[in-house]
Each structure stands twice: as structure tokens, then as C-alpha cells.
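The structure under discussion appears below in the form of C-alpha cells.
One protein chain omitted, others in place.
Entry: chain A
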Amino acid sequence: MLVSLNWLKNYVDIDSITPEELAEKITKSGIEVDGIEYIAEKSKNVVVGYVETCEKHPNADKLNLCQVDVGDQKLQIICGAPNVRQGQKVAVAKPGAILPGNFKIKKVKLRGVESNGMICSLQELGIEEKFVPKDTADGIFVFPNDVEIGEDVEPLLNLNDAILEFDLTPNRADCLSMIGIAYEVAAILDQDIHLPEVKIKTITEKAQNYVSVEVEDKELNPYYGAFIIKDIEVKPSPLWMRNYLIAAGIRPINNVVDITNFVLLEYGQPLHAFDYDQLQSEKIVVRRAKENETLITLDEKERMLTTDNLVITNGKEPIALAGVMGGANTEVSEQTTTILLEAAYFDGFSVRKTVKATGLRSEASTRYEKGIDPSRVKIAGERACQLLYEYANGKVLANSVEVDSLDCTKKTVEITTNEINKRLGTEISTEEIVSILEKLRFAFDQEKDHFTVEIPTRRGDISIFEDMLEEVARIYGYDNLPYTLPIGAADAGALTQRQNLKRKVKNFMESSGLMEGITYSLTDLNNSKKLISPDIEEENITPVKLAMPMSEDHQFLRLSILPELLRTLAYNNARGQRNTGLYELGSIFITEEEILTKQPEEKLRLAGALTGEWISHPWQQENKKVDFYVVKGIVEGLFEFLKLPATFKKEKLSDMHPGRCASIAVNNEPIGFIGQVHPMFVKKMDLKETYVFDINMEKVFSAYKKEPETKPIPKFPSITRDIAFIVDENVVAGDLKASIEEIGAPLVKKVRIFDVYQGKNLPEGKKSIAYSLVYRHPEKTLKDDEVEESYQQIIDEVNKKYDSYIRS
């Protein structure tokens, strides 16, 4: 809502406060003022001039040579506007004037003839093109005759106005009108309010003789008032009215349309003027549209209607979409002489339905949707009649025709000083509450500190105690509330175990060298089914699809974090960041339902993606590309940190490298996977060798033991023995290690692989794997022969099991 302060001054005294101060006060107590606009930058030395003569420029066809009386002097001005004529009163920028855009007016010679100033268009005076009335849009602005020659144009054209832009919350529909704003400002500034005096002069002829009104659905249209005004003279509206409309962001059209718009803005009551002679009947019937009925609206578009749309008809066919837009066939034109003026109350929900169905939104529909003041419907109609009488020479017929079942009962709300203070934490006195209610102009009955407040119908947003609490608090001022801290039960706050563990895992990932990324949960069709971890138990999982996605890229909920994480790697790679390691901790959304009947299960996962160089230390010849074992080291480190025994088993997964992928299990429970993404998959993204891991955090949470176990530090020395087996190349190191551990238990405490070799000096198809074994006894120092015995046993049993032999 754009609020012209010059206009507002008619209802409330704001002369003693600057626009900035006013904006600040309103923002703090009521409605956020989003900005202050000045209609035009100060234009000085622009006055009303009278065009005494206007002739063609001797040397230029398209220029006119004018002699202009500006009061204190006469100026010769060359004007290029096509509409300049002798006898007009125009805006003249005298030499020395500065127009918006810092445009300085000087004496100049145009084609050999002197020009001492400029005759201005509204645009040149700083008014936005879109608000300039169409009839003057292509040339200079012409004043009505009643302005004085030499008068300063700034006030005449309202160029000194400041416009406050109100960012209204949906509850404050009362402020969609200048009068509503006036009540608000009067309450905040503790000022009086001056409402327009509405008196209509009617002729004896009665409206009933012209029209009857019938409302079929009184629920959707509890009040319909029809005024008849005849002998209308359609012409431009008065300058002041045009100024206000421009200030409010509405382009002036003609007096009839301007008056309905003016009253709409003044009272917040939408009005509509029909050309009575185009009605083709003498009745108005308000009803629901019939299925597939059509109407051509004012914007010349044909609208297909349904029974959801309320329409105004002439008894046969629709002539307006109730509360939204009039029809083209009954539009007021230059030829109109008699109008039917509609002042009605339409149900907001019904109007919203029509707005949604047609996509039409107007100043009128916005107000109906948010709810109008039932007490103002009729008076607004009368206000328009008064203005039509004054500015369109209209004759108002006696008695409007009404159908009225409107409920104008005022609600009451009970408040007490004590309860207000208890809820706010304040010590407001009863007298202060009285004063606040008076400022708000809410009537009330008072019994000591108990008030029964009568809520005016303009404030449809107030119905319960808490609404009144807000009214009192905001007028009292939120700045005046004390700062306190809650005095209730003082339970200590803490993270849950799960939340704590999440943080620990993140910290581990970061100390392992990975950066945290946050990607989108919504992905595209192709990615929605990629790289899904084999630990997910549900069999027929399907990605959840949005009903109305905004784009193809974001229409399915992810079943894996990895595709979007890989996209992030590709994004970085394309920007020259070729060495990247990212992880993300986030939810995936699991369901087996094609059409959801319940929420999908949201499972937390930890995913990582790495590519490029891991260590780059060239001058000491230590460079390491990210490979399977770099990533495995991080994952193993995580499980070691969590004290969970993780095992890795070769796995074949689609979109993964068939020879470099493993599933991960903890206590034989599948928990995720790790490996190189299939080169063909990342090639499309312009990525080279890329590795990923993906871990089911839900299973980590349930396997994790919170309390650390304290064990004594070993007292007795350990003995280390190395051993190298030559085995078939298909034997995997992990299996062999597990066998050694099994055979060596309980004396073998640790088995570490320190060398893997294949090639020269070994038979074809064989490889050597060397292990380092650590022996220790918890209660004594081991003797050599005890170790030797176990060592031999390991060699014998391993050789038997794997058909291997010792490398000497």
C-alpha cells in the first residue's frame, strides 16, 4: 500500500513530524514501512505559464515558438510538443530551473531563435511514465483553467509529496485504506482524526424506478447496494484527485473511474460503475456463474466461468465478475450519461477462488480477499455519489437499491490490567490502558482494572484476548518491554547422544581432510536412482516425486547423497579446483510406495567423494593421488574412532568400478560401501578418477557404545615376528590376515601387512604378502619357544589352507 502523506494530511495532523520520523514510528508500533519515496526531486523555478501566442518556428517544422506569460515576466520559449496551443496554462521551467536528473534549464538558441525556458511534460517533472494520464502522455501537461499564472507547480502537481510504502501483513487489511491508515497513525501519534463529511444531494427521482436487485447467494454476497447517477459528464477528474491517484500508483483515467478508485483507496471499499444504458435490462441479479458461461472482462479477455465464480448479471448474462473485474460490455465510456454504482460486500474466500481460477488480481479483489469493513460499504457508495455530483455533474437518484443481510455486530474482548502485565512482563497502569484504548478509538466498559472492549468492525483481525494484548503492547511500545529471562523450570540443555555423535563424526571427517558440503535433497530423474548403497534393506525402493516441481533438476527426493556430491565435485573441477574431497551428512528418503500414503523413512547417511591429488609435495617427491586406499583409510579411521569393527568385502555395484568397490559391514551387518565410481559415469561430468563412500549412520548410531572402556595398559613386552607367504594371486590379503589372527589367537595381538609383491623372482600367477605379527601375553613375558610354536602353527595351517609357502 502506497500512502501519500499529502493525502493523509486530510484526515490526521502529521505536519509536526518528518516523513522519516513518521515511518520509523509506524514501523515500530504497527506496520513495516518499507521505504519512503518522494514523488519528484525538488524542482525549483517551475511555475504556471499562460501561452499567449503559439506559432510555427520559422526554421523548423516540428517546433513551436511560444510567448508565455509566467506572471513576473514574459518568456519566449520554443516547444517541440505536438499538443501545445495558444491559451493553455502550462508548467514552465524558467531559466535557472533544475529539473529531476539534475537537468539545468538555460537560455539557448534553437535554429537561430532564442528560447528562454522549457514547457514541461509530467515525465520531465519527475512523474513516472506509467502513472501519467494517457491523454497527456505524448506531450506537455496542460493545467485546468483555475490555476493562477505564476503559481509554483510543485504543490499544484503534488511534486512535494512523500510516499510511504507500507508492507502490510495479512491481518492488517484495515490499513488497505487511507482512513484505516489515518486511524493507525492517529493512535500512534495520539492525534485527532478527521473523517470526510459525506452528504449527498439527491434528486426526487428514485433509483427503484431504474433497477431492482436480487441476490441468489446471500452467503457469498450479504450486501449489494446499487446507486443510480444520471446526467454524468465524463471528463478528466480534478487535479488534486489525479495527483493523489498518481501518488498511490494508479493512473488517472476519467472522473468516473477515478472517483471509484479514489473511494476504494480512501475507504478500502471496492466500487464498480456500470454504464446503465448498456445493462440492457433493469435488474441486477447476483448469482453463481453457470458452468462454461463466459464473460469478456474489462481487459478484453474472454473468461470461461464455473459455478465457483460469483457473477453480477443483468438477469440474463454476466456483466461483472463479483469483486474482481467488470465486464467490457458495460464499461463506462466517454458517451456514458447514466451509471449504476455498485457498493457491495463479497465473501473473501469466494473472491479468492475466482482470482485463482482466472489469474486476475485487482485492487478490488485484494481487499475483498483480505476482508473489508462491513460498516463502510454503504457510506463509501455515498461518498462516491457525493464526488460524482461535485466533479461529474451527476444527479444522484434518491434511495439506493439494497439487498442487505450483512452482520455489522461488534465483537467484544475482555481484558484486565493484571493479565496484560502478567503476559507482557510489564507494569502498565490501568490509566495507561485506558489511554491506549482511547488512542486506538476502541469503545470500552471499565470496571476497576477490568475492561470489556468493543472492537470496531474495521478491525476484523481482533477477536481474542491475545489480539488485544498485541494492540496494547504495540501502542505501549515494544521498546518499553523490559529484558527478562525465563523463570520457569531450569532444566539443563544438552545435545542428545545422537546429536553429539553427529558432531563427532563431522569433526572426524574434517580432521581427516574432508570439507563439509551441503547439497540439494531434490535431484533429477536420472540421478534419483544412482549409487544407492547396497545396505538399504527395502527391496523396491522408489524415489519420492514432487507433485509440482519447479524444474527438472529438482523433482525427486534423493536416495543417495552421492550424485549431488559428485555434481559438486564436477562444479569445482570445471572451475579449476581439481583436487577436492567433500563429505556430507544428510538424510535420504526411503519408501516402497509409488504413491505415498505415509511419510517416507528419513535415514541419515554420511557420504564422501574425492578426486584429484590427495598429497602434493613434489620437491620431496611425495605425491599421492586419491586412490581406493586413501579413501579406505579415512573410512577405517572413522570406524576405529567409533570403536566399531568394520570389514570390507569386494562388491559389484552398477556405476561403480567393477574391480575397485567394496561393501562395508559392522558385526556382519551391511553398513555402506566404498569404491571408485565407474569411469564412464564420471566422464560425463568431466571428472577423472573419483572415489566415494556412503555409510548408513542409523546403523552407526545403534552399534555405537557411548561409554569408553578402560583396560589396563599391557605390562609385559611384546615380541614381533615377520612372515611372508607366497600365494596364488587371487587370494585376498584380508582373508589371509583373518586366518592368521584366528590361528594365532590369543597370543597374536596384532597383524599388520607390510609388503605386497608380485613380479620378478616369483612364479607367474603368484604374489607375496608379508605380515608383521605382534605377540604378547597379558600376564607374563613370553619365551622364544612359545612364540616359535605359534609361529610354526600359523605357517603350517596357512600353507595348508591356501596352498602357499614361505618366502625366504
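Definition applied: a contact is a pair of C-beta atoms (placed from the backbone, for glycine too) under 8 Å apart; a residue touches a chain by one contact, two chains touch by 3 or more; residues count from 1.
Heads up, the rule we're going with is that contacts and distances are computed from a predicted model.
Among the names given as "Succinate dehydrogenase / fumarate reductase iron-sulfur subunit", "NADH-quinone oxidoreductase subunit D", "Phenylalanine--tRNA ligase alpha subunit" or "ABC transporter permease", UniProt records the absent chain under the name "Phenylalanine--tRNA ligase alpha subunit". Across A:K134, A:R575 or A:K711, the single residue that touches the chain missing here is A:R575.
Contact with the chain not shown here comes from a single listed residue; of A:D146, A:E539, A:E622 or A:E764, that residue is A:E622.
Within the full complex, the residue among A:M509, A:I561, A:A607 or A:L687 touching the omitted chain is A:M509.
Of the listed positions A:N221, A:T297, A:N314 or A:T519, the one in contact with the omitted chain in the full complex is A:T519. Within the set A:N10, A:T27 or A:S772, the residue that contacts the chain not displayed is A:T27.
In the full complex, chain A touches the omitted chain through residues 24, 27-32, 34-35, 169-172, 349, 352, 369-370, 422-426, 464-467, 469-470, 473-474, 478-479, 481-496, 499, 503, 506, 509-522, 544-551, 554, 557, 568, 571-572, 575, 577, 580-583, 586-587, 589, 595-600, 602, 614-617, 619-620, 622.
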